[in-house]
Structure formats: structure tokens, C-alpha cells
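For this view, one protein chain was removed and the others were kept in their places.
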Amino acid sequence: MAKARLMQGNEACAEGAIAAGVNFFAGYPITPSTEIAETMAKLLPKHGGKFVQMEDEIGSMGAILGAALAGAKSMDATSGPGFSLKQELIGYAACAEIPCVLVNVQRVGPSTGQPTAPSQADVMQARWGTHGDHPIIALAPWSVRETYDVTVMAVNYAERFRTPVILLMDEVVGHLREKVVLPEHVDVYPRRKPKKTRAEGYQPYTPDDDLVPNVADFGQGYHIHVTGLIHDETGFPVGSPKITEDSIARLHEKIARAGDEIIHTESSFMDDAEYAVLAYGGTARTAYEAVRAARAKGIKVGLVRLITIWPFADKVVAALAKKMKGILVAEMNYGQLVGEVRRAAAGACPVELCGKYNMQAFVPAEIESAIDALVAAHQ
Amino acid sequence: MERSYEKYFRQNRLPHLWCPGCGNGIAMKAIVQAIEKKGLSQDNTVIVSGIGCSSRASGYMDFDTLHTAHGRAIPFATGIKLANPDLNVVVITGDGDCTAIGGNHFIHGCRRNVDLTIVLFNNEIYGMTGGQASPMTPLGKKATTAPYGSVDRPFDACKLAQAAGATYVARSTAFHVNHLVDMIAGGLDNKGFSFIEAYVQCPTAYGRKNKMGSPANMLKWMRDNAVMKAAWDKLPDDKKTGEKFPIGLFYSAPAEDYDTAYDEVIERAGGATK
Partner (left out) sequence: MRKELRFSGSGGQGVITAAIIFAEAAVAEGKEAVQSQSYGPEARGGASKAEVIIDDKTIYHPHVETPDLVLAMTQKAADKYYKDLNPDGLLVLDEELVPNPPDFPHIVRVPITKLAIEEVGKPLFANIVALGALTHLTGLVSFDQVKDSVSHRVPQVGWDAVEGK
């Protein structure tokens, strides 16, 4: 068995990426994500991969997309302001179906905000930040070990669905050092391969049975064309209403139909629960403590933790709302994912927000008193 | 007449969308002729472009081709080359794409010296959006966003590339076709960041706004104003007047490219060497 180590969340992200086969990283320094770039700069050349520090956030995103098209498994890491700058190319990756992982170790915003302070305020930007209409996969780990696992998952989903995957970390987990024992083996999803030759009429954007196309890597003799313009199965732009509609619908459907595979949640103390706290990322650790304290007082409350933020766990939340007397959403922002929870709950039970946005992470007592208030208001 | 270059085009994607008389086709053909001259394999060469009239060229060329986002061709190309150094990577960009929205990537590409060949189609204007001034529109020339003549001082992209560290810098025009092919071929030979500016005529936007006459007249303007570097260097400053500009190989100083340098990083890190 591997040895226990004290490891930082950002380091675990880099190590997980390498375990999952990432062999190209382009980045730009930004707190609190920089340790990911630094760790990649150190580790990648040892593992036959390459690291390049680009001139800006957009350049680093462009470089990982180019590398992915040339056959690499690629990753970039940033924080809020950089995440904003990369949005156009996240949309490009979604439209051109380029596998890549982008890490956002969230910090306080808007603008330069509070660079070293935690936040979870890019949750909606991760979903809706780009222009146009495309789905996204976003994952939020709550521990250092889970950061490793979820990074592997992110790389695998990027390859499996040929889509950008956002690893939505927060400063609490990114900068936390904690005891981890890393797995000795991880399952790695390989690059999808063309199933036809050129002579057999291969078209790069013909969807496979799972609606995901098997786009050839550059240099394999297929002479493919890749564009951010809406294209047909040949990869060439087409200004047709029908093809535009089909193409956008397929981008959504390839992710939506795999929802059960992608959407991960975890429940604690939920067996006899009448109330639920819903949280994600670093906040969920504090919520766990608060739930445990409330349980000690005899309150039947549990914790539902979202590991997959996008696509949103609609079914889980809808079923939960039917059983609960009330749901409390704890998040480090003015209220973002709480809106999705209310939408999915569809009035089946009250949904309250416990938000924090003062540059400090939650303490258990804050969430505990919000649980008390929820119980008092909705008996 | 042998038209061996035709195999480098996707015949089913032609005719192109450029206006009658546009110079982009000449520059595009010069690129494939340089590729042919250097014997680069179509399977092993990638054409990367940005956004704008010039950047539509990638779609017509029978290679692996990548039409990126506005200004971002060089970062994408950087990723391609570093991920698979066996690929020859050619970037097609325009004056707006390369020196305005992509200006930062351009200078840092020059500095980083990744083995890429950049061909900038300089039509001195934003053609695709209908004729707005670019950072390479000459002083006093008109554009829809400079209706009284441009007062923005323009870039000399070749000087910029050289100052920023490009290891091969050249300029030619759509009139001097064979010369343009040679300049591009020289760029393909250089293992490092090569920059070639190709003047191309835009009769629809730039020419019409600036009363340049027919496409043929615009080519004649290139013939009459372009001065070969050797002659230019001998011209006294008071003769470098009017719209005269130099063409030719301005700078060639081969230096270790990024990927070769990175092999040393891999070695120092104790990683597997190729």
C-alpha cells in the first residue's frame, strides 16, 4: 500500500492529472491556483510530458486546445479573473469537441477581489460564462484525496465525452494540506480513435452510438478540419438552420444522456433525516461538522454533498425535496447554486440559503445556527 | 502547364469565399508552393489560422487544418507543436488577427521561438467585418472606422517580430509571387519562429476606400513601391519616401527552438528522453 503523505490540494490535482495521463500543461500564474502550475512544471518533464508558461490566460487555454488536437491530454489551471478571460476558448472547446481540463481554484471576486481568500462564486460562470449554448461538466472536490480522484475523473470525462471539463476547486481545498494515501492504480480513459479510414469515408464529427464523435488527432493522415464555427459531420462550417439545430442539440444530448454516469453526490446522516444541508467543495466539510453537532442536539438533519456541480443533480434534489421538511444550501457566495436547488425542488419543500462572502471560510457554528433557523421556521 | 500544387487544396471546398481580385488566394498558393518545394508531407503538416479573411484559407488546404478563435492561432499552434514536434506547423493570420487582438501572443511567440512558420496576410484593413482600420493601416489611409484618414500610428510587423525575438523575418507581396514562395520556404527551413509578412491587395474594402483602382492597379502599386532589401539598404534616407517599403529577408539568426531547449529540461528533470 502506498504511504501516507501530507499533500496540498493543488498538488493532489497535479498528481491526479499525471496519473490520468495528462502530458501537456499550459498555464499562467494566478493565486490561489499557482501551485498546480508549479507542480506540473516540476513533474511533467519527469513523466515525458511538457509544461509551458504562456504569456496570458487566453494563450494558455489556446495552447492546451492545440495540444489536445495533436494528441495530448491537456490541462490548464486558473482562478476567477483568468477563468473569465478563458471563457471564449472554453466555448470553442465545447463547439469543436476538444477534450481538456480547466481547473478554477475559486477566490473572492468580482475583479481582483481577494486573491488569497476562499469563495465559491464562479459556480454560475462555470455553467453560463461563455457565449452561446453548450453544456459543461464541472466537478467540486471536498478533500485533498478527493481532489486527486476527481482530477482523474475530469480527465477521463474530457476524453470520454470530448468536452472541456471544469474542475471547480476552492481555496479551502486547494491550499489545504492533509493526510492522503494515493491509489496505486487509476483507470484511464484512452483517446477515442477513428473507426473508419479516409477511404471508407471517415468524417471527424460523425457521432458514435454515444453521440460523441471519434475525432482523429492531427498527424494521423486524416486531413481533418477543426473550427469553432458550427459545422456538420465533415467538420466544415455550414450555415444551415437544420445542421445548426442538430449540432447544438447533440452537444447537449451527449452529456445529458450520460447524466447518471456523470452526476455524483454523497449523503451523510440522511437515513432518517427530515432536513438536509446541501453543500459542495470545502464548505461541505464545515457543513458536515455542523450537521454532526445538530444531530447531537437531536435534530434529524443530514448532509447531501454535490461532487458534480454541472450537469446539476436535478433528480437527486427533486427526490430529496419530496422527503424533506426543508433544505439548507450552504455556499461561499451571495446565493448561486441555491437557485438551481429551488428550481429542482419545484416547491416540494422550502429551500433556504446560508451564504458567506466575506473572504472567510464558514465555521461550523454558522451553519449550525442556520440549521436551527431552518428547523424553527419549517416544523 | 503543370499544376502540381492543386493536390494541396481541398477541391470540394473551392471556389473560395474571397472577393474577386483579392490577394489572399495568391498568398495561400504561395504557401503550398513553398510546402511543395520543401517536400513537406500533407499528412504531417498542420495549417492553423485565426479569424478574418486570411484565416479562411485553412479550410481550403488539404492538410490537418485548424481554424481557431480571433487572435489565438499562435497559442493553438504552440500547443500543437509542443505536443507533437514531428508536425510541421504553419500559421496563417491577418494584420488585425496577429497584431491587434493577437498581438501579445505574437510577440511572445517570437520570444519563445517555438518552431512555427507564421504567414501574415497584410491587407492593411479588417476585410471580413467590412473595412475597419487595423494596426497596420497606414497613416492617413481611410477605413470605415477612420473615415477622415487613420491617425493611429501603424506597426511595422517585421520590425516588431525581429525586436521580439523571431529568428527568421521576411516580407514579400502578392505581386512578387516567386519571391514570396522563397521567403516562405526559407521560413519553413528555419527551425524556430519564422515570420513572413505578405502584402495582399484588398480591392473591396481597402482599395475602394483609398481609391487604389482595380486589383491589377493594386498589384502595380506593390510592384512600384516594394524595394528589394539589398537596394533598400543602399537607398539614402531621403529617397525612402512616399509609400516605398522594403521586401526580402530582413533577419535570419537561427537559435535553439523551444522544443529542443525543453529536451534539456526533460534531461535535467531526469525524465525519459526521446
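Note that the chains take the letters A and B in the order they are written out, and that residue 1 is the start of every chain.
Criterion: a contact is a pair of C-beta atoms (placed from the backbone, for glycine too) under 8 Å apart; a residue touches a chain by one contact, two chains touch by 3 or more.
Remember, predicted model here, so these are calculated numbers, not experimental data.
Student: Can you pull out the displayed chains that the omitted chain is in contact with?
Tutor: It touches the following shown chains in the full complex: A.
Student: Write down which of A:106, A:120, A:286 or A:308 is the residue touching the left-out chain.
Tutor: From the options A:106, A:120, A:286 or A:308, the contact with the absent chain belongs to A:286.
Student: Who touches the missing chain here, A:38, A:56 or A:178?
Tutor: Hidden-chain contact among the options goes to A:178.
Student: When the complex is taken as a whole, what residues of chain A touch the one chain not shown?
Tutor: 4-6, 115-116, 172, 175-179, 282, 285-286, 288-289, 292, 361, 363-364
Keep this in mind: only the chains that are shown with their structure count from here on.
Student: For chain A and chain B, what's the span in angstrom between their mean Cα positions?
Tutor: 38
Student: Quick check on the complex: what are the chain A residues that touch chain B?
Tutor: Result: residues 23-24, 26, 42, 45-48, 50, 52, 54-56, 58-72, 74, 88-89, 92, 217-229, 236-237 of chain A touch chain B.
Student: Which residues, counting only chain B, touch chain A once they are in their complex?
Tutor: Contacts found on chain B: 10, 13, 42-44, 46, 48, 58-59, 62-69, 72, 74-84, 86-87, 104-105, 107-108, 112, 258, 262, 265-266, 268-272.
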